[in-house]
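Of the protein chains in this complex, one is absent; all others appear in place.
Then we have chain A:
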C-alpha cells in the first residue's frame, strides 16, 4: 500500500474543520435470523444455518422476526429516538455473491427509529451531543473467503467460497447526522461514540457487542471544510473499522491525508476506503457517488411494521439505566478517582466489579484484584478476566484477606487454585493448607530460634535499632513458608527481643 502524504495533525486543523458522520452496524443476538427460522449463531459449519429464504432460493419468502423488531425498538428508544408508527422494509438492489437474493432487505424512507440524540463525554470532560438521524433494520450478508492469491484478498484469488450462515442475521444500522465542531477532538469523538453505542447495546442485551467478531462495525465518514468556507468538502467513507482504537486512528488518518491532498491542490474522491489495521492507513475502495443507484422500492413480500404505542411504552419500561449515568453513579458510590475508574471501564470490568462489590467486597479491594492479579493472569492466558473467576469467588477471596485468614500473597495462591478448578476460596485454603498461621505459639518458636541464631541482631534491636528486625522477620516468614502475617511477626519479634523475656536467652539479661 503506497503511503499517502500526511499533513501534520495540528497544521491540518489550522487549515480545515473536520466534519464527521458515523454508520454503526449492530448485529442483534436474536435466536433466529431476521427473516427466517434459521439459527443466528456464530461458528457453525459453513452453510449449515440456511434455508430456502436466507439462501435466496426461488420461491423463498421472508417472515419478520418479532424479537428483532423488539430489539430494534429498544435500541431506538435507548438512543432517544422516536419510534415510527408504521415503518417499512425496502429492497436495496445490487449484485454481489455474498448477498443471496442480490438485494438487501433494508429500510429506506421509513425507518423504525429516527431523530435521536446521544451525549458522550470525552476524557477531557468535554460533552458532545451526537444527533442520530435514524436507526433502521436490515439483514446481514454472507461471508466470502477468497482462496488462492495473496492473504485472502479478492485481487489475485483463484476462487471464492461463500458461507451464508451470516446471511440474514438481523442488523440495526445507526446513522448519525453530520457532526461539526469536533475540531481536534474528532478522532476521540469517533472512538467515544462507537464505545457508547457498544455500551448501550450491551446494557440492553440486544447484541453480543464483540467488535472483534463483527457484532459492532463502524463506517466512518470524514470530510474537511476549509476554514472560512461554508461549503462542505467531499467525504470519504472508511468501511468496517472494527476496533475502538482503529476508529480513532482512521479518523485522524483521513483528516491528515485529506488535508495534505487538498493543500497540494488535489481533490478528494467520493469513495469508500478500507482501513488497514496493520499499517494504520486507509486505501481507496469503490468509488461512490450520490448517484449510486440501489433502485430502492418497498419490499412487496412484507407488510409494514406497525408497533402499537402500548408495546413501545412497555418496551420503554424495560430500558436499563443509561450506561453513562450508571458510570457516574458507580464512580461516586465507589469513590474512585478518575484514573482508577477509567482503568476499570477500559478493561471492561464494570459489570464484574459491580457484582463483586454487591457480593460484599470493599470497592478498592475489588478493583485492585480485578485490574491487578486477575487481569494479569487473564492476559497471560489470552482470555477475559471474567472467564477465569466469578465475582462471588473474588468477593469470597477478599473476605478471607479481610478477616486475616489470608495474606495477599497467600490469596494469590488461593486464586490460582480457584482458577484451576479446585473449588471455592475456602475449599482451596483448606485443601492446600494455605491459611495464615494465626496461633502465636509456632511463630514465637520460630522467632526465638531466629533471634538465637542472630545474636548481633538481637543486640541491635535492644539498642533501639528497630529496623534491624527486618532480617529476623524475613527469616521467620521463610521458616513459616509465607503462611504468617508479617505485621504480627514484626510485633512479636519486637516483643521477644525487647519488652518480653526471650525464653532461650538468660533472663537476667532482661532489664
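Going forward, a contact is a pair of C-beta atoms (placed from the backbone, for glycine too) under 8 Å apart; a residue touches a chain by one contact, two chains touch by 3 or more; residues count from 1.
FYI, contacts and distances are computed from a predicted model.
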item: Protein that the absent chain corresponds to, by UniProt name, given "Oxidoreductase", "Glutamyl-tRNA(Gln) amidotransferase subunit A", "Sarcosine oxidase subunit delta" or "ABC transporter ATP-binding protein"; value: "Glutamyl-tRNA(Gln) amidotransferase subunit A"
item: Touching residue (missing chain; options A:125, A:228 or A:300); value: A:300
item: Absent-chain contact - pick from A:67, A:93 or A:177; value: A:93
item: Which residue of A:162, A:355 or A:375 touches the chain not shown here; value: A:162
item: Chain not shown, touching residues in chain A; value: 51-52, 55-64, 91, 93, 95, 97, 100-103, 160, 162, 291, 293, 295-297, 300-303
